[in-house]
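Okay, structure first, notes after.
Selected chains only, in their assembly positions.
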């Protein structure tokens, strides 16, 4: 008897989602008795609402969105069971010529942000923590895919972005994101947040913990293999969606390892797990940043109950 | 006659209230999460509380929409006249318009933003680009279906094409025109809001975007209610004008009421 | 006034009009005009090779069986229709009658439904020079008075502000006549303008039309089914054959003007009618459009 799990991605098909496709493609989910149906998403925050609404059982999404919803509706928000990106992708990208190298340089500049994305919402907290006078910073809203073109055109000085998205958007816009752009990473300036991972609905958690366990195990297995062989992983990505640009998505996949995963913490606790004290801090930042009325406990947000043994989660990343 | 009209209006108002009551009951009965579909009462409360904050956004959206709509009417009437009057224009412009109209305007908003910067201009242009089409189609159809006998009255007097258009074609087309206005005004709002969600710091679209991303669904719906309300108000205004201008075509109702 | 002022030109039926021999250019000249609607199997011949000349200031009545092409002739003259073959020359020029300020009363009194009767009637003043130039200024003044006066003359006093659908059939027809007359056109094309009227109203309007003609001498082409009407009004009566129509007979009417209703009961007049009647009967015999019963 197979359990069907409706799974939503954080966005359209991207190389960084490879592990899920590998697990599906190679039958790891099947081996766990799971029929995982993967749909593309509308944003890593929307993953949370999609699951809360009951249309999906699991998904790849933003832990900070869980915190927000858990504060308002305890007991309804999904729970993160396998943290994947343990470094926050939140960043400000800007042309080198503009000269934003440290937070204070933001004063007097115009920043473009996509409304409601964590980067945009957290800029206030970022400013407070780094003594930037936000009254001197001009913020303007725009859709995510307009940020880079407007940055290039010079309509805005800096863009409030996800580094993993913006980096490749710049690349696709024929820019050199390394040479010509500065990146202020929020993680480097006191906003040490967690970000995307595998989350499941409370309903699934309660009614079918075995399925959750299988889901995590299979995903983890695929993650390990993806870390070793991205070419193999990209085959699974292309099998899911032949429209994507394989070369770019492979780079994006590698970028997710190098910039969002591989870290001292990862070496210490393995993929999927979090540190409780850091999670508590992160929750504090979100509560402050979003003006939440309640501070959820870390165990409402993250559950390590389904993680395989740490040895199985020791990630060794080798680019190829 | 007057009494009947008032009675009808009361019934209509009651039915509308009933609709919202039904929605409310449905939400409560099915235990619907307000993340998915909030209750109307909840929405109204949000609307009431947030109104002072929403007000400038409403003005912004209304302004952009009216401007876009106004330009859309001008463009639509112009294109409609051309298509309705010339066979070549019909064969050329119609397919191009249909093609253009089949394109989701979301796709062109980014281009507009890159050209004109974010803010009011793309909103107006999107609104315009989405709302002129029904007007053009209806005007063209109205002109094409004008009874030749009516035109003959003027033709026999040696009237120019323009005089015929002005004195016969356009008045005859008014019922078509007003029908299209009702469609166009609603789409004009959609266009403005669309552009505002993509790139703007003000406007209902912007509010809705921010509400959506902070999971404030009641506020999102309050935005929708505002749009619906604005649409209905403008519709009511057009209805009044329509009553005066195309009364001649609506004799049926006169009869029914007599 | 005697009829001699407007010489009537008789055209032998079936023969083309002689090119020479007239010293005035005719106001209307149809030469060998044919009209066929549709094409191929669907073709409906409406007018077969018709030749007709009307001098300036003449009053010609067209009579003939239903569907024989009378309205078609008026449409040709007014420029609403072009002949399939042959030529239509109006005011010395081929096609269109813009400069002539044609006044046309359609068979079906097509009033524009969004305009009041008054507005409908003032339409020619809005379109035709020299009225057009001062229309904006005068439409609430002199022009309106003119319209009201005309309406009163045909018995529609008080109906100026009504919409067309508020009028009876006969009233609409009278309004239709007003619209044809208001701009005092040099050429009047009247398609059964009195068809829906009772005998008395009709006779009164005959008088009005006759007075108008005597005063201004416009060229008039009148389609009618009433031989008495034709005799009372016209200076020439053309009889048409059944569809596709041709002009069978063309006879001058020489009674003295102004004619009166009692005159129509006089023996001479009755004799003319009788003559036409018999002529038509014999002409129809071959191509009777109605089955014998």
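As written, the chains take the letters A, B and C, and residue 1 is the first residue of each chain.
One rule holds in what follows: contacts are C-beta pairs under 8 Å (C-beta built on N, C-alpha and C of every residue); 3 or more make two chains touch, one makes a residue touch a chain.
Note that the coordinates shown come from a computational prediction; the quantities given were computed from them, not determined experimentally.
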| item | value |
| --- | --- |
| Chain-type multiplicities in the full complex (formula in displayed labels) | A x1, B x2, C x2 |
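Keep in mind that, in the parts below, only the chains that are shown with their structure count from here on.
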| item | value |
| --- | --- |
| Touch-based graph of the chains, sorted into line, ring, star, complete or other | line |
| Chain nearest the global centroid, as defined over all protein CA atoms shown | B |
| Separation of chain A from chain B, taking each centre as the mean of its C-alpha atoms, in whole Å | 40 |
| Inter-centroid spacing, chain C versus chain A (mean Cα positions, whole Å) | 86 |
| Distance between chain centroids, defined by C-alpha means - chain B, chain C (Å) | 49 |
| Residue ranges of chain A in contact with chain B within the complex | 43, 45, 48-49, 52-53, 65, 68-69, 72-73, 76, 115-117, 121, 139-143, 145-146, 149-150, 153, 155, 290 |
| Residues on chain C engaged by chain B in the complex (per definition of touch) | 75, 78-80, 96-99, 101-102, 104, 106, 108, 110, 112-115, 123-124, 126-128, 163, 165, 179, 183, 189 |
| Touch list for chain B against partner chain A, complex | 33, 35-36, 109-110, 113-114, 117-118, 197-201, 206, 209-210, 212-215 |
